[in-house]
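Presenting chain A:
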Amino acid sequence: MVVYSFFIFDRHCECIYIRQWLDTTSSATQPLSRPVTASSATTVAISVVEKPTSGSKLSMAEQAKLVFGVIFSLRNMVKKLCGPDDSFLCYRTGQYKLHYYETLSSLRFVMLTDIRTESLKSSLHQVYVNLYVEYVVKNPLSPVEHGGGEGVNNEMFELGIDSFVRTIP
Partner candidate 1 sequence: MAKKEQASCSSTANLQPTLSQPHPSAASAAPASPQARFRYLATMVVYAVLILNKAGGLIYQRDFNPGLQKLSSNDYLILAGTFHGVHAITSQISPTNDSASSGLEVLESENFVMRCFQTLTGTKFLVFAEPRQPNLDVVVRRVYELYADYVMKNPFYQIEMPIRSEGFDRHLTSYIKPHQ
Partner candidate 2 sequence: MNRDPSPFRTASTASTATSPTPKYANLTASTNLRYSLTRKSIYDRHLNRTKTSELSKSAFAFLFGEMVQYAQKKVYGVQDLEKKLNLHGYAVGQRFLELLLWRDGRTAKRETRILGILQFISHQLYRAIFQKQADTLEKVRENDDEYMISDNDPVVNTYISVPKEMSQLNCGAFIAGIIEAVLDGHCFPAKVTAHTAPNEMWPGRTVFLIKFEPEVLEREALRVGS
């Protein structure tokens, strides 16, 4: 099971967290880049340890924008086709699979994996419940809203994500 990248979008449709892993067979190795720290107004500035080796030549910010455009359109399409109670789960292309999970508070978790990965609906739910809520929401230091990814990249959350990604079957 290969995880390529992980995104979190807030209800303002802004990307507050990006994480990419080397595209190697082992599930998750040393993270490529520290998460997005960005002032809300300007484009997302990424502090990147090295140039991401992921295939797409897009910068992280562009990729985040495109990913959001895709999930937002597909989410609305599914709602239009099946009514409000249906929700978009995932889509697969020939090369990768995108998993999607949206909380009632319109927080959107997106994970790109290889195509053999089964549904990550419950896994992303775990990320929300055990990691995001515990280490970000309940973290007194982080602001209520996370414009520009502020406060999401705290230590505990990072470690949690890493160990979690290794456990995904």
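The definition used in the following text is that contacts are C-beta pairs under 8 Å (C-beta built on N, C-alpha and C of every residue); 3 or more make two chains touch, one makes a residue touch a chain; residues count from 1.
How these were chosen: all candidates are chains of the complex that A comes from, given by their letters.
This one's a predicted model, so the numbers in the text were calculated from it and none came from an experiment.
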{"item": "Complex member in contact with chain A (any copy), out of 1 or 2", "value": "1"}
{"item": "Candidate 1-facing residues of chain A, complex", "value": "4-5, 20, 23, 53-56, 58, 63, 66-67, 69-70, 73-74, 77-78, 80-83, 85-96, 98, 112, 119"}
